[in-house]
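The structure under discussion appears below in the form of structure tokens.
Excluded from the complex is one protein chain; the other protein chains are retained at their positions.
By letter and in written order, the chains are A and B; residue numbering begins at 1 in each of them.
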Amino acid sequence: MTFDLEIFWDALTSQEFLDGALITVALAVSAMATAIVFGLVVAVARGSEVAAVRWAAATYTWFFRAVPTLLQILFVWNALPQLFPALKEDWFTPFLAGYIALALNEAAYMAEITRSGMLSIDPGQRLAARALGMRSWPTLRRIIIPQTIRVAIPPAANEFITLLKLTSLASVISLQELLTVTGQQVSLTFRFAELYAAATVYYLVIVSALMILQSRLERRYAWSSRERSGSILSRSRPRLRASEVR
Amino acid sequence: MLAASGVRKSYGRDEVLRGVDIEVARGEVKVILGASGSGKSTLLRCLALLEPVDAGELYLEGTRLGVKQKRGRLVPAPDRELCRHRSELGMVFQRFNLFPHLTAIENAMVGLVEVRGLKRRDAREQALALLDRVGLSARANAYPSELSGGQQQRVAIARALVMHPKVMMFDEPTSALDAELVREVLDVIELLADGGMTMVVVTHELSFARRVGDRVAMMDAGVLVEEADPDSFFESPQHKRSRSFLEAIGHLDTQ
Partner (left out) sequence: MRKWRLLVAVLCVLGLSLAAGACGDDEEDSDAGAAPNEAGARLEPPRDLIKEGTLVQCADLSFPPMTFEDPQTSAPTGFDVDAAKAVAEAWGLEHEVQNMPFDGILPALSSGRCDLAWTGIFVTPERLKTFSAIPYLETAQVIIVPEGNPAGISSPDDLSGKTAATQSGTEYVKSLREIEPRPNIQTYPKMTDAIQQLVIRRADAVVTQDTEAAYRSTQQPGAFEVAYTYADAVEFGVYFGKSSADMDAALTKALRSLDEDGTLAEIAEQYELPAENLLIR
């Protein structure tokens, strides 16, 4: 048996693989988006003046990083319904359960990345904002967060790639993500090389798209006149501004 | 305009300010001198409400800062009020502290937009006018990383000025600059002084202090040891600490 290109191509363009890949991406993107926002909240909470808030945030990052991701997924799917029987209904899909578990899990890691980004900001920044009379929330929004984002982009992209692969854990709660679908196809036809290759192509495409996005994002946050191009979706081209043309 | 009495401040067990009294009249340029560790920068920060004091009172135009009356008792002022006062006390830092992710004009605008609630267009207009005043309207769209130290400090001055502060404070504004860039910044500060701005300047630039200052104050070990007009101070310093300080930096005027 050698590599059959037709089988490879059929698998690559099959509805099952496409659906599996879409579910994988959708799960990773939605969980990551939530994790970024929630991680920011927790990171800010770590620096709160209220001791109870600080403690809650620290406990959160401790707990959700300590418990294995697989266990968290299984817990949400199997243990929660034991406590809240309503979760056995059809509306509580494996996707939803996987999303909740992965978002909570990833948020803990993003909180630490965000916190480290904030620590790296020169204390003079907060001081200058204070001197202008800026209050906590505007300072966070306009001064701290943009600078944190810049530092956090590479590790966050890393986390997303990890999360993308962690989605395959959701196969234990019956989610039909890409790896599960691949395994099922293999068990029917045994064309391992072709099917594994097709799955690999999907993962490569997704990660490549992410890396392009990452580089655009990093350029936008380079804070130099040459890179100012507005939308991160547009090509970055040096533009002359009226004031620079004399 | 600005007054402080009995100001004490400690960092842990380190008592940095040991009861300082100081008054700055409207339009006065007060220069504060002192060796490092004398507490001059800390004093400036306390006056700008950037650091809380352990003891003492601060007054701006007669109003007591940092506390308010509530049912006959004095309680700490709410954050909103403190921030409002801070915006009336302009501060320029030794290391500029410009916001690196904002251009020069955006740096100048941000206070107006976020603190005074101005619309961006109006803020931009005022900010541009001020950048012009400090001679940098041509570099309005440059990022701090693309500006020289002197230019950055001038943007920082514009940023503070745009808030129409009642008092401008300068914490060693040229200490972090290369020698050839010091001039441009001092020129701007002198221009402000000539315009009648009330200022408190901590500096090592003694000839500038002598020329531009109205009063010179000497800090040593957390206390204000001497205050006099510039000529008197530099020609015949009264306190022995003032004398040893001026001697140490080789400025004792023997004329």
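Here is the rule we use: a residue touches a chain if its C-beta (ideal position, glycine included) is under 8 Å from a C-beta of that chain, and two chains touch if they have at least 3 such contacts.
Computed from a predicted structure; not experimentally measured.
> Using the whole complex, pick out the displayed chains that touch the missing one.
When the entire complex is considered, the left-out chain reaches A.
> With the full complex in mind, choose from A:S14, A:S30, A:S136 or A:Q184 the residue touching the hidden chain.
Of these options, the touching residue for the absent chain is A:Q184.
> I'm checking contacts with the chain that's been left out. Which of A:G20, A:G39 or A:P94 qualifies?
A:P94
> Pick out the residues on chain A that sit against the missing chain.
78, 81-82, 88, 90, 94, 171-174, 176, 180, 183-184, 186-190, 192
Criterion: only the chains that are shown with their structure count from here on.
> From the mean C-alpha coordinate of chain A to that of chain B, what's the distance rounded to whole Å?
Centre-to-centre distance between chain A and chain B: 45 Å.
> Please name which positions on chain B make contact with chain A in the complex.
Of all residues in chain B, those touching chain A are 48, 50, 79-80, 83-91, 93, 95, 97-101, 103, 110-111, 114-115, 138, 140-143, 145-146, 156, 159-160, 163.
> Per the contact definition, I'd like the list of chain A residues that touch chain B in the complex.
Per the touch definition, chain A meets chain B at residues 122, 124-125, 127-136, 138, 142-143, 146-147, 150, 221, 223-225, 241, 243-244.
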